[in-house]
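Some notes on the structure that comes next.
One chain of protein is taken out of this complex; the other chains stay put.
Going by the order they are written in, the chains are A and B; count residues from 1 in each one.
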Amino acid sequence: MASAARPARSLAAQERRFALALLAPALAVLLLTTTAPLVYLGWTSLMRLDLAMPYLSGFAGLDNYVKMGSDPRFWNSLALTGIYTASTVVLQVVIGLTLALLVLQIPRGQALLRIAAILPIVLAPVVVGLFWRTLVLAPDFGLVDLVTRSLGLGSHNWLGDPQLALISVIAIHTWQWTPFAFLVLLASLATLPPDVYEAARLDRASAWQRFVHITLPLLRPAIVMVVILRMMTALSAFAAIFAATGGGPGSATEILNLYAYRTSFTELNLGYGSSLAVVLLAITLAISFVMFRLRRAR
Amino acid sequence: MPRTLWRRLALAAVAGVGVAVWVFPVLWGLLTSFKTERDVLAYPPVWLFKPTLDNYREVIFGASSIVPNLWSSFVLATATTLLTMLIAVPAAYALGRLRFPAKRMSGFYVLVTQMLPPVGLIIPYYLVLQKLGALDTYGGLTVIYLTFALPFAIWLMVTYFEDIPLEMEEAALLDRAGRLRTLWYVILPQVRGGIAVTTIFVFLNAWNEFMFAVVLGGNRVRPVTVAMFNFISVEQTQWAKVAAGAMLAMLPVIIIGLFAQRHIVKGLTVGAVKGGGRR
Partner (left out) sequence: MKGSVRLEGVVKRHGATTVLHGVDLDIEPGEFFVLLGPSGSGKTTTLRILAGLEEVSGGRVLMDGADVTAQEPGERDVAMVFQSYALYPHMTVAQNIAFPLKMVGTDPAATQQAVADAAGKVGIGHLLERRPGQLSGGQQQRVALARAIVRQPRLFLLDEPLSNLDAKLRLETRLELHALQRALGATAVYVTHDQEEAMTLADRIAVFMEGRIVQVGTPREVFSRPATVEVAGFIGTPPMNLLPARWEGSRLLIGSEAIAAPSATNAPREVTVGVRPGDLRLASAGIDARIERIEDLGDTCITSFAVGGRLLKQKSDRLPQAREGDAVRLAFAPEAAHVFDRATGARL
């Protein structure tokens, strides 16, 4: 019956052609703007490419990568990236979940809180960074200093002191993105079936037991999703830190993103900057791969 | 029942603190934008002051006006949004509803491109645009903006396409509509809401973009996110001007955000829901 099978297959072929025609522009653009640049990036990471010393340009093999091994600033940035990502993600999830659990019990006014929570999310990170740098964290008349001074804790150079600066940029990120965790978890909490809780009450589970044995397991997919997304955002964080501290003082808040940027566009060493970018990409993709695998394996 | 009363008060207090922490910095900025530079520096802070519009006058009409930058942001964001939607909607339809080989692969590819951190890509963009003479052009930056706008828009639209009942295309095909007219007359009208939400998000993200703009832009293409630094220099920061400028830069996104607030959660979680390869 080959004669019948052939035209019948063309029916599916027609759908296939239509699909590919619709998809082709998007794939072409993405190939051109993401994949091709990646290949180019890989190539430049093997070059000596210093705009400050263009006469030295040339193929360098793995020199850039070798250099990283003995570059304390690189290891510092890597450690800071870890601290920054881990602490912001944990803070966001913990605060967001706590707040969501509390707010769920408020009979009215949830809408107001939801609207308030959207505010930080829609703002440009660079504007947020600037805002904090000037109006919130500036010594003497910034909002935070006003509070600490009135509480008798004194004035601090929140972005000038290396340790405080790191805490400050973590706080900024947490401020801007906790609403995200809050909103998503609040939405998921609202979809949990109430009869399960009623059953648990009849089974004499205490509030804490209900949280541990019912809420957390049911909420787990949402929490995992929030963690993944927040990690992605934290790993590509740039503008807020750039605006608030520029990576400083010194390299106190110089996470890998900022180090790669500064190397490339402040020190104009594009070759080394490229190799740092490659490492950054590799780490990000590896982490997202692991996270998605964990999620699927669940 | 005093216990429930206490409980309610405590909960209200927590909610109040939440609102305050998120809203107050912005309100504080709004307040500051109406202060003179001298009032800004006063300690203790002055709550009652004579509001002035000087800061706004300065950032709108003054020498360092940010109006051209607002325009720049608007042009960039609009061009990015139009181009993105034009490419993303058909692609999302294919990924969401049609059968073709390598569908999973294509979807996964789009997802991976969404996860690339922008700092990782900016060096090749800089080098290529420089070679093409496209630094500081709207064309160049718009194409670059597609890199983050397109994957996002595709995945968000896919979720809307997937919400449509499966038999829609079949009914339309039996009604002699053909593929293209099925998409146009039957499917697209059903995702109008999704298109609106996606458009808003893409616009928002493009409006808020900073890093590509600061590196790949210049004097001609200088969106407001970059121009915010006009008021900050090593020797002197013009606090009230920063506040006024920031208010102007924030205004569109806040309005849009409030407008689309019910859809924000869906937009923010896009990719992760389907991205785990559930289908």
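Just so we're on the same page, contacts are C-beta pairs under 8 Å (C-beta built on N, C-alpha and C of every residue); 3 or more make two chains touch, one makes a residue touch a chain.
Since the model is a prediction, treat every value here as computed from it, not as a measurement.
In the complete assembly, which of B:Val14, B:Val186, B:Ile232 or B:Ile256 touches the absent chain?
Per the contact definition at the top, the residue touching the missing chain is B:Val186.
In the full complex, which of B:Leu30, B:Ala134, B:Leu173 or B:Ile232 touches the chain missing from this view?
B:Leu173
If you put the missing chain back, which residues of subunit A would it touch?
Answer for subunit A: residues 1, 4-12, 14 touch the chain left out.
On subunit B, what residues meet the omitted chain?
165, 167-168, 170-178, 181, 185-186, 189-190, 192
Here, only the chains that are shown with their structure count from here on.
Mind checking the centre-to-centre distance between subunit A and subunit B? Centres are C-alpha means, answer in whole Å.
Subunit A and subunit B have C-alpha centres separated by 15 Å.
Once bound in the complex, which stretches of subunit A touch subunit B?
Result: residues 12, 14-16, 18-20, 22-23, 25-27, 29-30, 33-35, 37-38, 40-41, 44, 99, 102-103, 105-106, 109, 112-127, 130-132, 134-136, 138, 140-141, 143, 146, 149-150, 175, 179-180, 182-184, 187, 225, 228-229, 232, 235-236, 238-239, 242-243, 257, 260-261, 264-265, 270, 273-274, 277-278, 280-281, 284-285, 288, 292, 295-296 of subunit A touch subunit B.
Provide the residue numbers of subunit B that touch subunit A in the complex, in ascending order.
Going through subunit B, the ones touching subunit A are 11-12, 14-15, 18-19, 21-26, 28-29, 32, 40-45, 87-88, 90-91, 93-95, 98-101, 103, 106, 109-110, 112-113, 115-128, 143-144, 146-147, 150-151, 154, 179-180, 204, 207-211, 215, 225, 228-229, 232, 237, 239, 242-243, 246, 249-250, 253-254, 256-258, 261, 264-265, 268-269, 271-273, 275-277.
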